[in-house]
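First comes the structure, then the notes that go with it.
The complex appears here without one of its protein chains, the remainder shown in place.
By letter and in written order, the chains are A and B; residue numbering begins at 1 in each of them.
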Amino acid sequence: MSGYAKRAVVTAIVTAAVVAAIVLYVALYLTNVPGSAAATRTPIGAQLFLATVPEAGPSDPHPTWVSFFAVNASAGDWRHVTTYEVPANSLVRITIYQFDSPSGLRNPFISQVAGTVGGVMTLDGKVTRAIPPEEASHAFALPQLGISVPLPGVEEEAKNACEHAPCSLANAHRTISFVIHTPAKGLYRWQCFVPCAAGFITGFGGPMQTVGYMGGFLKVV
Amino acid sequence: MSAIAGTSPGLMSARAPLWRRLIGFNLLTGIVLGVGGWYLGHWIGTEIHGVSLAYFSATAGENDIAIMLGYLLGVLGFLIGLGFAVYPVQRVFGGQPTLAERESHEHGLLRYFSLSTDHKVVAKQYMVGIGFFFFIGGLNAMAIRTELLQPNTHVFGANQYLTLVGMHGSMMMGIFTSGVLGPFANWLVPIMIGSRRMAFPRIESLTFWLLMAAGVVLITTIFFGGFQTGWTGYQPLGDQGTAGYDAYIGFFALVGVSMTLLGFNLIVTIVTMRAPGMTWSRLPIFVWSVLATAGLMVLAAPTLIATLLMAAMDRSVQTAFFIPGQGGSPYLFQNLFWVFGHPEVYVLALPGFGIVLELLPVFTRKPLWGYRLAVAGILGVGILSFFVWQHHLFVSGINADLRPFFSLSTELISIPTGFIFLCALGTLWRGRIRFTVPMLFCLAWAFNFLWGGVSGIFLADVPSDVTTHGSFFVMAHFHYTIMGGLIFAFFAAIYYWVPKMYGYKLSERLGKVHFWIMFLAFNSTFAPLFALGFLGMPRRVITYATNLQGLNDWVSASAYVLGLSLLLFLVNAVWSLVFKREPAERNPWQSKSIEWQLPTPVPLHDFEQLPVFDGDPYPYGDGRVPVPAVAPVGEGG
Partner (left out) sequence: MSGDGRTRGKGARHDARNVTLLWLLASAIMTPIVVFVFGPHLPPGHGSNEAAGQVVDNTVLLAAAAPIALGVLVFIAYSLWAFREREPQLQADGVPLRGNSSVQFWWIVATTTVALSLSGYGIIRLLETGAGGGQGPEPIAVPPHASNALQVQVIAQQWQFTYRWPSFGGVETREIELPAHTLIEFNVTSLDVIHSFWAYQLGVKADANPGVNNIAYVTTRGPLAFEVRCAELCGVWHGYMYNGGQVVPRARFASWIARARLQYAPATRNLSPYSKTYFPEPQRRAG
C-alpha cells in the first residue's frame, strides 16, 4: 500500500474509533438514566404507589444501596425507577410501603409533615402530623413545592423484616399515605432527607446523591 | 565529537518486522503492565479490606483502598512497561551514565510511542497527547452546553451532568497546565538557550507519560459513578462521593507530580545549561515566561499533592482532616486547594504572555519594546500569584481582617500584568505589522485578555464580588483569561512553530478561517456569561431561572460554532501534516530567532556546534545578521 493510502486508512480507523467511543459514552453513560412510572388515574386525580427498601437487591448495579421503587397497590410489580408521572392541577394520593429500619434525622425539622393536603399523612391508618425524629427511616420531599413527608421505620428487631427488594406486604412494613395537590405542568425534583446512605459520610453520599435511588423527578404532565 | 551510533538511512535497510519491533519497552508493554498493575493493586486492596474491617463499610459497596492501590500499581506498571526502570536499575548495578539508550534505536512513528530522550520528540508527543485530552474536555463542554439549552428538560442524568462539569474543568486545568510548557518549552528552550538537551531528558519523558496516565485515570471515573464536586474537589463533599472521586484524586496527584518534575527540569536547564553569551539579559522573553511558570509549578503543585493525599486518607482510612464534627475543617481544604489553585491559573496565563511577546517582534519587525519591563512584569505576576489566593474565599467566612489584604494584593497583580500589555503595545508602535495567522491569534490574545483582566478588577473588589462570586461572571472571567488568553496564544504558537517542528506548512487560508470563526464564536459564547452571572445564575447548575433561557440558548449555539471552528483546525492539522505534507521553508516568517536559523527538520542534536550568543534576542531594525557567532571547537557533543 502506498504511504498515502496507509495514512488514509489509519486516519479513517482512528476517526471511526473516536466516533464510536463518543457514541458509546453518550448512550451508555451520559443518557443512562432510570425510566419512569406513571401514577394510575382515579376519579379524583391519580394514585401512586411507592416502596422503600434497605437494599436494592442482588440484581441491581448497587445491591447494598437503599432505594425507592415504584410498585402497584399490592406491592407487586417492582420497578426500579424514581421519575414519577402525575397529572397537573390534580389531587394525587401517594402511598408508600416503607420496609426499612430507622436512621434518625439530621434536621429534626423534617419530622413534621408539610405541604400535603391538610398538612397531615396517614400512618398505618392513623392521621399523623409529625413523628419522633429518631424514628425516621426515609422521607419523600419536593422542596420546590414545599412538600415534605417523613417516613418512619420498621423496628430493628421486627420479625419478618424484608432484607432487599422485592418485598411483599407480608414483610414488616409501615404504610404512609398522603395527598398532594399537583402544580402546573413541569419537572420537579424530589429527594429523601434522612441520612440513610449507610457507609457514606453524614449518611448523604451514594444512594442519597444518585438519581434512581433516593432522589428523582416528579414529571407533572 | 559525537560517538552517537550512525543514523544514516543506509544502515536501516535490514529492519526487523513490525511485530518484533513491538516487543520491548514501549507503550504497548506499558499498557499491558499497567492493566496488570491495576488488577494486582485492586486485589491487594480487596485482601486488605477483608482483614481490616474497621475501615470498610460493606453497606456502601465501596472499596476506595482497592481502587487507589489499583491506580497506583497500574501507573507504576505502565511506567515500568515504558522502560523508565531500566536506567535506574542499570545504574544501581554499576552501569555508566549515558543518554544513548533511545537515541539511535527508533525511527519513524515508534519513537513517539516510547520513552524518548530527544526533547523534540517529547515535545511532539506532548502536542498530540494534550490535543487529545483537550478534545475530550471540549466534547464535555459541548455536552454541558447541550444540557443547558433548557432549564426544565434534562438531556443527561443529574449525576452525569456534574461529572461532565467536573471532567471538563479537571481535564482543562490539569492537562493544560502543561499545555505550553509541554510541547513548546520542551522543544524550544534548549534551542533558545543554546543547549542540545534538557538537564534531565528521562524525567522530561516521564512527565509526558505521567500526564497521559493521568488523563486515562480521569476518564475511568465514569466507571465508578463519576464525581460530583467539580474540578475544585471541595471537601467534605468529596468525601461523600462514590469511588469516582478517587479517580479525580488519582488524576490530580499524577498531574501534580508531572508538573513538579516538568518545572524542576526546566528551571535546572535554564539556570545551568545556557550557552556562552546567553546572559540573563539576553534570554528570549519566552524563556523568561517558562522560567517563571516553572517556578510556580514547583512551588504550587506539591501543595495539591499533599492536599489530595489528606483527602484520600479521609476517604479510605477514616482520618478527619476536613470533617468539622470530628475536629477537622473544611476551610483547611479550601485554603490548601487555592494556595495551589491560584498559582495554577498563572501557570496557565504566564506562558501565554511569553508566546505573545515572543511573536509580536517577528510580525511587527521590531525589537520587543521594554524588555526589562516585560521581565519585571512576568516575574512580578509570578511572585504576586502566591499572595492572592483568598480572593476565592471572600464570602466564605474567612477571618474578616484578611479580606482587605487579599483585595489589595489581587488588585496589585494588575500592575505587572499591565507591564505586559504596555510592552505589547510598544512593540506594535511604529512596526510593520503583518497579519499572518499567528499574528491574528496574538492580537486576539490582547483583546480577550483585556476583558478577562478588567473583569478581574470586579472580582478583586469585595463588595462587587459578593454578587459575582460563584456565578457565571466568574466563569466568563476565567474563560476569557484562560481560553481567550492562553488557548489563543497556544494556537498562535502552533501556527508559528509547526513549520519548524514538523517541517510541513499548515494551510494559511484554513488558518484564517479557523481564526475568525473561533474569535467571533468565542466572544459570542463567553461575553453573555458576564450578563448571566450578573443576573443571578450560579455555577455548576443543571437548571436555572426560566427568564435566562434565551441567553443560555444563544451561548450554547455559539459554543457549537466554537467547537466547529476547533474541529476545522483539527481537519487543517490532519490534512496538512498527515496527507498534504507540503515542505515548509527553513524560515517562513523571516524570524531572527535562533530556532529559525537551524535547518528543517532540525537534526537529532540540534546544533552542529553549540552557539555563542553576542547580541540582542530581537535584532530587528538594526540591519544586523543575528545568527550568533559560532565558538571555535570549545564545547563538543
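In this section, a contact is a pair of C-beta atoms (placed from the backbone, for glycine too) under 8 Å apart; a residue touches a chain by one contact, two chains touch by 3 or more.
In this text, all values refer to a predicted model and were calculated from it rather than measured experimentally.
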(message) Checking the contacts here: which visible chains does the omitted one touch?
(response) A, B
(message) Which candidate, A:Thr11, A:Ser90, A:Thr122 or A:Thr202, sits in contact with the chain we can't see?
(response) A:Thr202
(request) Quick one: say which of B:Gly263, B:Gly426, B:Pro528 or B:Pro611 touches the chain that got left out. (result) B:Gly426
(message) With the missing chain put back, one of B:Arg21, B:Arg197 or B:Arg403 would touch it. Which one?
(response) B:Arg403
(request) Using the touch definition up top, pick the residue from B:Arg197, B:Arg539, B:Arg581 or B:His605 that touches the left-out chain. (result) B:Arg539
(message) Among B:Phe394, B:Phe441 or B:Phe478, exactly one should touch the missing chain; which is it?
(response) B:Phe394
(message) Counting contacts across the full complex, list the positions on subunit A that touch the omitted chain.
(response) 103-112, 114, 119, 129-130, 132-133, 141, 143-144, 146, 148, 189, 191, 193, 195-204, 208-211, 215
(message) List every residue of subunit B that touches the chain not included in the displayed model.
(response) 57, 59-60, 158-159, 162, 228-230, 232, 234, 236-237, 240, 318, 320, 323-326, 329-331, 334, 364-373, 393-401, 403-404, 407-408, 411-412, 414-415, 418-419, 421-422, 425-426, 428-435, 443, 446-447, 450-451, 454, 457-458, 460-467, 469-471, 534-536, 538-545, 590, 620-623
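The definition used in the following text is that only the chains that are shown with their structure count from here on.
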(request) Using mean C-alpha positions as chain centres, tell me how far subunit A is from subunit B in Å, no decimals. (result) 41
(message) Quick check: in the complex, which residue numbers of subunit A touch subunit B?
(response) 4, 7-8, 11, 22, 25-26, 29-33, 55, 62-65, 186-187, 189, 197-202, 204-206, 209-211, 215
(request) Spell out the part of subunit B that touches subunit A in their complex, as residue ranges. (result) 57-62, 139, 143, 152-160, 164, 222, 225, 228, 236, 239-242, 323, 574, 578-579
